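If you scroll down you'll find the structure; I have some questions about it.
Here the complex is missing a single protein chain, while all its other protein chains stay put.
Going by the order they are written in, the chains are A and B; count residues from 1 in each one.
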Amino acid sequence: MTNPRSAATIRAAGHTRDPNIPRLLVMLVFVFALMTLLRPNQFATMADFNSMMRQFPEYGIMAIGISLTMITGGIDLGVVGTANLSAIVAAKFLIGSVPQGALPAQVVPYLIIAVLLSLSVGLACGAIAGTLISRFSIPAILATLGTQQLFTGIAIGITNGRPQSRLPLLYSRIGNLELFKFVPISFIIFSVVAVGVGLMLSRARFGTHMYMMGTNARAARYAGLGNNSIILRTYMLSGLLSSVAGLIMMARANSAKADYGAPYTLQCVLIAVLGGIDPNGGFGTITGVTIAILILQFLSSGLNMFNNISNFYRDVIWGGVLILVLVFNKLLSWRAERRAVRKSVA
Amino acid sequence: MISVGRIARRSEPYVLAAIVALSVLIQVQSGQFFSGNNLVDLTRSLIVPALFSIACMMVIVSGGIDVSFTAIASLAMYVTDRLLLASNYSGNVMLAYAISAGLGLLMGALNGFLIGFLKLPTLVVTLGTSSLFTGLMFGAFSASASDVPPSIAMHGKQILFTATNAQTGLTSNMPSQIFILIGALILVFFLLRYTMLGRGIYAIGGDETAAERAGFNVRGIKMFLYCFVGVLAGITGIVRISMIAYADPSTMLGMELTVIAAVVLGGTRVTGGLGTLTGTILGVALMTILSNSLILIGIPTYWSRAFTGLVIILGTGITAHQIRSTRRRHARAQKATV
Partner (left out) sequence: MAASALRVEGITKSFGGVQALKGVSLEIKSGEIHCLAGENGSGKSTLIKVISGVYEPDAGEIEIHGQRFSHLNPKEAIGLGIQVIYQDFSVFPNLTVMENLALNMELMQNRKLVNYRRARAIASNAVSQIGFKVDLDERVENLSVADRQLIAISRALLQEAKLIIMDEPTSALTKKEVKALFEVIKRLQSRGLSILFVSHKLDEVFEISERYTILRSGENVASGSTKELDRKTFAFHMTGRQFMDERYRSQSLGDTPILSVKGLSRGGAYADISFDLAAGEILGITGLLGSGRTELVETLFGILRPDSGRIEIKGKEANISSVKAAIRQGIGYVPADRLTEGLFQPQAINRNLVISVLDRLSGRFGFLRRRAITDATSKWIKELSIATKDPMLPVRTLSGGNQQKVVLARWLASDLSILILNGPTMGVDIGSKYDIHALMRKLAANGLAIIIVSDDLPEVLACASRILVMRAGAFVQELNPAETTESRLSELSTGIA
């Protein structure tokens, strides 16, 4: 299926520029200005920025993971399950092995192992999803629906549904560190992830392979791209990112539970689509997704400042904005098509 | 014409086999499965998901995926409930159904407009409308759990019969809402099989461009479809709160994915064009047995979700395998013509 927006891809030294970004930037500026005007003393203050930076990395990283899978023409609906399961594994390890009253210096190696464990679980979860989709040809929506249930289910099973909260203090202390008393460590992690993944997509071979495979998997096969390997690696990456998000959530909540972040799945898909990721695959950039994340966060924080407007209005606005963006894009592409038909011959 | 080959290629027999196997296993382990009381309980549990899955199946057959039906059901149900409570309504429960269905219709119409007329992608649109509706419910209406009007509660208490378990002495009541499910099944069966509208839904799922060229009113059919789904969702919302005599706005949210899984397990193709009511109900039955009866074979409830996930994966894996072997058969058949 062709993406009409791509017809407007413009020249740039070697890679295509995303035509969504100008639109997104306008939206970003608009929301920012609106919120600042309405609550000048609360919004756009250092305290407010700080609070926002603490909130979005966890779902932002998952949104990036989902975006990658959507670019290859699939979708990973299991990110939240993976995040929770990997966090719970780390938590159980820490709770079970760190001796009581241990000194911080002694705790550190346990923390390192816990993080590595968690990341491995994330990779494994992603590998399972990737295998189901590539080797067993199960459609991505269904496979990841299944893995979401499976991983969440396992998480519930091994914890009996109870939160794991007796974590060593050092974990949340490190996890909630802020550089210069202002920049949270989670924000730094998010930035590294965003820049890294963005570079990979736009400048690395693997990124091009992902885009091409998402556009036409059959042709990708005939071009020797190695579809199964691409799918596997993409979902493993998504799983890895989910486990990072899970660790961040665990630091913020100082506990791990099987059902944290349940609404995040939907939110992340919305972010991806708003950010310009084509659900059919082959198009979209991390820059666009990042701007979409910021827009959501501004909206969210902005709404929080109005005490008489419930948080849930955010969902209304979010759903409404998504629909408006879709409609707008559609009208644009109809216009482009009409122009193209006029130029076509025979 | 019926042929063994054709039967083997469909999913329903496998699901049925799985249900039978599971039932026997549970019966052997606990001796409780085939007790009247358990069967009634199971039927009771599957009424709401079954109603949802009928709507869900219709959309998937048309080539789309709708995840907003639970949000529609919740919002419609909630508004109806508050409305009736606020006006101290004590009349017939039919009005509740009517209002809820009407609200569902409106919400479905929004989906129908965006998907049918503007041709926007279904998954993303319904994700958006789902968000919109739940946001309205919790935000604008600050929904919280509440009671239900007396007539609804009464309606919930109307039972067909009571089944008693000889061994444990437990009783289960077969609710009268079962008639709504049966009614819906009959109506939709007739619609899909014997009306041009119904065949149009299948045609659109098979090849939308061809459907347009053939003269089907694709926009109209899709609009009808999503409105119908809305109506069904609204009705299901009232069924739900009448069965538990309590209106908790979040009670149905989150079911979408299990319903979709049940529909797909039942043989409906995700890409559209193929799907049967029989298969869908079998799929729902299987999922219900899984979530309700695992405890009877000693699998603690904590593990039921993991088990469900495993079943979804296995089920979809088998379906995917069937599709692939069908394609290979065609390729070989093509070659035979030299």
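As a convention for this text, contacts are C-beta pairs under 8 Å (C-beta built on N, C-alpha and C of every residue); 3 or more make two chains touch, one makes a residue touch a chain.
Note that the structure is predicted; figures quoted are calculated from it, not measured.
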Residue touching the undisplayed chain, where the options are A:H209, A:K257 or A:R314: A:H209
Contact residue for the chain not shown (choose from A:L225, A:I277, A:L303 or A:V325): A:L225
Contact set of subunit B toward the excluded chain (per top definition): 1, 193-199, 202-203, 205-207, 209-211, 213-216, 269, 272-274, 326, 330, 332-338
Contact footprint on subunit A, counting only the chain that is left out: 2-3, 6-7, 9-16, 199, 203-206, 208-209, 211-212, 215-216, 218-226, 282-283, 339, 341-346
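To be clear about the criterion, only the chains that are shown with their structure count from here on.
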Cα-centroid distance, subunit A relative to subunit B, in whole angstrom: 30
List of subunit B residues in touch with subunit A within their complex: 65, 114, 118-121, 123-125, 127-140, 142, 254, 257-258, 260-261, 264, 270, 300, 302-310, 312-313, 316-317, 320-321, 323-324
Contact set on subunit A toward subunit B in their complex: 77, 132, 136-139, 141-143, 145-154, 156-157, 160-161, 262, 266, 269-270, 273, 279-280, 309-320, 322-323, 326-327, 330
